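What follows is a structure written as C-alpha cells; I'll ask about it next.
The complex is shown incomplete by one protein chain, all other protein chains being positioned as in the whole.
Let's look at chain A:
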Amino acid sequence: MPGITREEVAHLARLARLELKPEELDHFAGQLDDIIGAVARVSEVADQDVPPTSHPLPLTNVMRADEVRPSLTPEQALSGAPAQEQQRFKVPQILGEE
C-alpha cells in the first residue's frame, strides 16, 4: 500500500484552509496513512459486485411538497452572526487590493 505523501497532506490542508506546520505535515501523513490503510481492508472483501455505500438506510425519494413554511425572523437568523450591518451578515474583505 503506497503511503500518503507529505505533499498530499499539504494540498488537503490548503483546500481546507488549515495552516499546518512542517512537523504537522509529517505527523498527519502518518496518521492518515494508518486510517486509509484500515479502511482499505474493506476492499479486500468487497468486490466489484458490492457497490460503495453512501447511505446506510435503504431509503430513496424522501421529498416534501412545495409548500411555504415559516422562516426565521431576521433577528433570529442574524443572532449567531459575529457581525452584521443593514440586516445582513457582515464578513471581512473577500479579496485584497490588486
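A few points about this structure:
The criterion applied here is as follows: a contact is a pair of C-beta atoms (placed from the backbone, for glycine too) under 8 Å apart; a residue touches a chain by one contact, two chains touch by 3 or more; residues count from 1.
We take it that contacts and distances are computed from a predicted model.
The unshown chain of the complex is recorded in UniProt as "Aspartyl/glutamyl-tRNA(Asn/Gln) amidotransferase subunit B", chosen from "CopC domain-containing protein", "Aspartyl/glutamyl-tRNA(Asn/Gln) amidotransferase subunit B", "Cytochrome c2" or "ABC transporter permease". Where chain A meets the missing chain, the touching residues are 11, 15, 17, 54-55, 57, 59-74, 77-78, 80, 85-95, 97-98.
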